[in-house]
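Other chains of the complex are left out, but the ones given are in their true place.
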Amino acid sequence: MRLTTEETARAARFFAEGIHRLASRPVRLMEVCGTHTVSIFRAGIRQLLPPTVELVSGPGCPVCVTPNEYLDTAIAYSRCSDIIITTFGDMLKVPGSDSSLMAEKAKGADIRIVYSPLESLTIARENPNKKIVFLAVGFETTAPTAAATVLQAEQQGITNFFVLSAHKLVPPALKAILAEPKTKVDGFLLPGHTVTISGLEPYYFVTQEHAIPAVVTGFEALDILQGVYLLLEQISTGKAELVNQYRRVVKPEGNPAARRILDKVYQPDNAVWRGFGVIAGSGLALTAVYQRFDAKAALPLGKVESREPAGCRCGEVLRGLIMPADCPHFGLSCTPEQPVGACMVSVEGACAAWYKYGQGRWSYA
Amino acid sequence: MCLAVPAKIIERTEFMATVDIGGVTRQVSMMLLPEAAVGDYVLIHAGFAIQAIDEEEAQQTLALFKELEQYAADN
Amino acid sequence: MPPGINMGKDGGVMHNREERILLGHGSGGRLSHDLIKNIMLPAFANSALAELHDGARLAIGGTQLAFTTDSYVVKPRFFPGGDIGKLAVCGTVNDLAMCGARPLYLSAGFILEEGLPVAELKHIVASMRETALAAGVDIVTGDTKVVEKGAVDGIYINTAGIGIMLPRVDITAKRVKPGQDIIVSGPLGDHAVAVMSERHGLTLPERVISDCAPLNKLIEAMLAEVPQIAMLRDPTRGGLATTLNEIAADAGVGMILEESLMPVRPEVLAVCEILGFDPLYLANEGKVIAIVEKEYSEKVLTIMKQHEFSAAARIIGTVTNQAAGQVALRTTVGGLRLLDMLSGEQLPRIC
């Protein structure tokens, strides 16, 4: 069973009308996840909402929150002639302090785009004289795939595979946002795919401690419209509950098998988020048993000098404090072809999405 | 944050499965979802199946959307 | 200016301080355009080139000609639905057709890597022959270079083509006006997906193959019946969205497309969802975009639907007088989104 185009359009109209009806006072809703940000733009959802409903992007773009120090380290590794970098395509264009992986690749670095971390192991076997450094970025959804890859490497006796971990956990970042006095969020669209792994439990603090409604939401246009609708329903009735819109995928308990593998390989660690600084317990480090797969420990580098781009307001964008168009660089000195900050490069970056999908340029008829 | 796509398992070994995603097939690792069986729908991310898709819930969501659509059409 | 960031104006690219060519410069998107605008056009300044058409329109000794070239570097060189040889003929034949010309003659320049199996070359040349026969063109002049192992990746082919302009037609962006219909000849993205799937471990069903095809006979049939067609373009590198952006910018018009009318095969959509691509930016090698006054669009569609390469032709949007130079997509849920030019190449991503 699938919806026809007409059915989709009419269901959308139902939610849009409901949202208009419920949105009597201005509200600010944060879509935590970058995939939501992109879906919202690609479906043109903003044009269906009343001016009272503002959608603001959160920190859920793993590439955007990865600080320059990590990128500079990856770039430093890529410059070693005996190292092959494997990475998701997402990382290629992101600027570090004074280069990017794409620029290094153009200069001759061996950098391979993988769709799955497992491909790194094939590359490791085919290149026994090289060291393979996998750029392990991503949230709860992605970290277990990297962990499983480490377990596979162990089992297959692969000794030339290493992980440069920048994995991050979403709940500590949400806590940081909510701890910030300037934050103004009336409801959260929670990231359906991280919750798929973590389960609902880690997110109850939003509704219970902060009394802010939250809806775990899928990624189709109708999922998002329903998510907004469900948030407004709660707001208009003064409720603050954790609702699961994405029940076909998200189980209350998440995926315990994936979490067991994650916990075997990784342990929580403090981590630096771009724009936030250190957030306690928000990162993942390899456990002692798997230390030998840790690139930083196994392949020590000299000191990497890093600095964040001056004038870039990614940090505030990621924390939901300003909208991309509020940055004076936006669309002028900062474009996808000549980005100042990571948020203008990552497909899921809020600045990139606002720019690409025409916010501030397209005059909607 | 995490692109993921629904897929149907059409073949399975201990660690791997062949899945069908809208007519396209791919090998994925089943390490993170050991229980899933041939015929099941699963969610794929970065080459791994990461969760089973609840068919009943999926149908219910679709049915709900259809119903709403009806509702909108009636009003 | 933040340290380490190149804010240079001429073709400057991200964190590319020594200004090196990036893959994105060949993607057909904005970097490609900057390269052409900033380096090629000023150097080779002439009116034919400045048209930035699929080919140059020339008058020699009273004869109106079209002239075009493309190099073919596709990898893998054999893919479902074709190979680099077929592509090298189709691409140039189509560019001539898009100028409103009847393609007549092609040149073929081969660059071969030392060690290439002769059997592969034979196969590729046989494809070129077959495709040229099908398109009704002759390959009349050629060149073969061999470079050392490692100095080229197997085989690259350049073809250039000459065509004679069809009578009574004037295919140019300047004739694109608000109110005209935008027609596309069939499903989008087949070629790109056929070429890249294997590389990413994705297996397509056998029916999903590159759309690579010579369109000249189709185009000639269309123009014979409807010489009024304003604009034709094959949405190759950069895909539909980039091609329409180019036309919108050249014509100084806006465009609105309908997502619900956009023809994309489910398998192509699936590949896009897996890899995080947008099908509207994927390359096609046997599709045409036709822009025509509304009064002629039914006639054009009728002709197109009779032809094997455009049986699924449909109107996907209209030219508007709003937001000149921009292309928008009305989404299935009733929203509106900007369809920008491709920026850099699309890379497989997980978020």
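Which chain is which? They are A, B and C, in the order written, and residues in each are numbered from 1.
Quick note on the criterion: contacts are C-beta pairs under 8 Å (C-beta built on N, C-alpha and C of every residue); 3 or more make two chains touch, one makes a residue touch a chain.
Since the structure is predicted, the reported quantities are computational estimates derived from the model, not experimental observations.
Peer 1: Using the labels shown, and knowing each kind appears once here, what does the complete complex look like as a formula?
Peer 2: A x2, B x2, C x2
Just so we're on the same page, only the chains that are shown with their structure count from here on.
Peer 1: Can you check how far apart chain A and chain C are, centre to centre, with Cα atoms defining each centre and the answer in Å?
Peer 2: Using C-alpha averages as centres, the distance is 34 Å.
Peer 1: Roughly how far is chain B from chain C, centre to centre by C-alpha average, rounded to an integer in Å?
Peer 2: 35
Peer 1: Could you list the positions in chain C whose residues touch two or more of the other chains?
Peer 2: In chain C, residues 201, 274, 276, 349-351 touch at least two other chains, as defined above.
Peer 1: Which chain B residues touch at least two other chains?
Peer 2: 1-3, 45-47, in rising order.
Peer 1: Can you check the complex and tell me which residues of chain B touch chain C?
Peer 2: 1-3, 5, 21-27, 44-47
Peer 1: List the residues on chain C that touch chain A in their complex, please.
Peer 2: 1-7, 12-18, 20-23, 30-31, 34, 200-201, 256, 260, 274-276, 278, 320, 322-323, 326, 328-338, 340, 343-344, 347-351
Peer 1: Please give the residue numbers of chain A that touch chain B in the complex, ascending.
Peer 2: Contact set of chain A toward chain B: 1-3, 6-8, 10-11, 13-15, 17, 32-36, 60-62, 88, 115-119, 138-139, 141-142, 144-145, 148, 151-152, 191, 193-194, 196-197, 222, 247-251, 255, 257-258, 261, 348.
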